[in-house]
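Excluded from the complex is one protein chain; the other protein chains are retained at their positions.
Our next item is subunit A:
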Amino acid sequence: MDDQTVFKMDEPVGETRLDTAAQGLIGKPLDRFEGPLKVSGRAPYAYENLAGDPDVAFGYLVLSGTGAGTIRSVDTSAAEKAPGVLAVIHDDNGPRASADPNDQRPAAIKGEVVHFGQPICVVVAETYEQARDAARLVKVDVETKEGQYDLLANRDRAHKAQNGAMQAEVTKGDFDTAYANAEVTLDVTYTTPSQSHSAMEPHAATAKWDGDELTIFGCYQLVSTNVGQLAKTLGIPKSKVRMLNPYIGGGFGGKLGIGPESVFAAIAARQLGRPVKIALTRQQVYQATSRRSDTIQRLRLGTTRDGRITALAHDTITSNSPGDEFFEPTGISTVFLYAGENRQITHKLAELNLLLSSSMRAPGEAVGMLALENAMDEMAEKLGLDPIEFRRRNEPEVDPQDGKPFSSRSLVQCMEEGAKRFDWANRPKAPASRREGEWLIGMGMAAASRKNLLQQSSAAISLSSDGRCVVSTDMTDIGTGTYTILQQIAAEILGLPREQVIVKLGDSDLPQAPGSGGSWGANSAGSSVFVAAEGVVAKIAEKLGVKPDEVTMKDGTAIAHNKQTPLAEILKGETITVTGTFKPGRTFKDTHQASYGAHFCEVAVNAVTGETRVRRLLTVAAAGRILNEKTATSQCYGGQIFGIGSALTEELVVDTRTGLLVNHDLAEYHVPVNADVPQLEVVLLPERDRIASPLAGKGIGELAICGVGAAVTNAVYNACGVRVRDYPMTLDKILPGLPA
């Protein structure tokens, strides 16, 4: 018996079983239950499937060694003769990079080279090493043409972006006039470089055909979307593709779209009649999947003398490869974060011969708020205001663009709580005024905000008579703790010890979820589990002859009318299965929903060398109900660390002569290492947003990266008095401004 139950969020929810918490699991800082499998090597990742199967062949991608041109020929003869080589497959339909998640399929090669490092063909051999060696023998003859590799040089050729993740242009009032008339103005331009997701697990896939049915073991964040993209590329029905992604070694957006590894593995496996594995090398991940766009951001703020914003403009230019229309929604937070009657947020896109730019952790905010929150800091200084006070004076009552109420907004509380905990009042008031030996000490803060995104999602729950429960959905866990929070939600509502709840994820045969991205996973998939679990409770209530809200579920029993009945007695050997579907409804449309926070940072800048070391970093966040304090906090730690990298070290360097992404490995693409990360502190403010979801939660996965880098660089300025507007703030940029 499989029942369907659908819940559409048209009204705010009242108190739920998560509030009464009879089982006492929700919100608790529980360990990720799959963690031991991962750290002991027992959780198979994409490439580890079919281990030891002698039938498996290995593919290795050949990438372009030029940045732009037309492929005249691909000479595979030498490679085909190399030891162990089974085939060299040059398929013009093959992808030139990963797919953008919004596209039906990855852009095809079609005889063109559009970026350096673009996949050209795949060599398949009996061993990985043979394939890799033979790949060097493939001769790709390209009629090169002049490529465009430099965003700054192409800024004037940028065009208005197509509306995508947000409207490309969001305006209100008359910015130009208001800015011209403003008592105090600031006009500053910031640049941020391309960045790479750099997840621990390189993109990998294992493909196996059984007749016309394909099984793909992958590493993707959005199962249903990715199945569709793969099927479309291969020209087969979606129903013929089974994707299995139970364990994923990090994504950060880099695995939102199907990647060249899967498409080429599937093509090769079909041609050879054998399973084929492809793992990208680290260098290939940097060159052939996707990146975060570089940005040029002009911020103009006009205020009254007492610091009320009257004019606000954020004009941005980002880049993408020819034909790829995604733009980094750089101004997404600027739309709603601060008040101001006259507003202008624009996005232009420059066509460059660089790797696909697509979503990376908090697309938009992560780089847009570097500029916005630096500009707020610069303006506060100009006005002689404390940066928190300046923000407080511009706290909007409602969404300043369209007047919608906020579903919940605790920005001011986050700033106040953070200020207290960080001893903000005792910060160095003037730049370069506090020194410890060679080190200049400074403090900075920034606001955090991340739009709350919510998607339709389904999950099935089966509860058997012995109290064992299975939660199934094609949702993914990319290392965030999805397995564990879904277990907690189901166990809380059904009144079960957590060990009795098994969670199955990442299988395209299971009910459809939106996957992991945009911080929507916990609330969307979690709400579907909530709905399904409530459906199961309703069934139990029916059997007991009571109303669902008269039942308390606890310790494998149902309590109603002062009578406690074990599940076995109620179910009598039967298994209840309910598929729950959650749909965002009117509350999502009628309110503005976002999570908020505040970051506080103390840095030391070396007065001799300009080296910056982060000493303390505090993030106070409010994102509605926290489902698991530990996994939520860990997400915030991750965001903070990302922010340190964005602020100080991370840059995917483009050789603007050729388009080569020069520093394509983890030795030279500098993510922060442990020594760069101080003791981090995260405080999660209690908040319930009953408008946002049945769980009363909002997205938190990306919140902490939003703005945090600006808190670091605002602290750098406060420490040494050098304001750098070109990210990352490496020492060579600080050095010229330091006293001799």
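Just so we're on the same page, a contact is a pair of C-beta atoms (placed from the backbone, for glycine too) under 8 Å apart; a residue touches a chain by one contact, two chains touch by 3 or more; residues count from 1.
Here is the rule we use: contacts and distances are computed from a predicted model.
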{"item": "Omitted chain, identified by the protein name its UniProt record gives, among \"Xanthine dehydrogenase family protein subunit M\", \"Cytochrome c oxidase subunit 3\", \"Spore germination protein\" or \"Putative ABC transport system permease protein\"", "value": "\"Xanthine dehydrogenase family protein subunit M\""}
{"item": "Contacting the left-out chain in the complete assembly, out of A:Arg613, A:Lys630 or A:Arg688", "value": "A:Arg613"}
{"item": "Candidates A:Glu48, A:Glu341 or A:Asp676 - the one touching the absent chain", "value": "A:Asp676"}
{"item": "Option from A:Thr318, A:Gln500, A:Thr649 or A:Asn714 whose C-beta touches the chain left out", "value": "A:Thr649"}
{"item": "Subunit A residues that touch the omitted chain in the full complex", "value": "65-66, 83, 116, 129, 132-133, 136, 281, 283, 438, 608-611, 613, 648-649, 653, 655, 657-658, 660, 662-665, 667-668, 670, 672-676, 730-732, 735-736"}
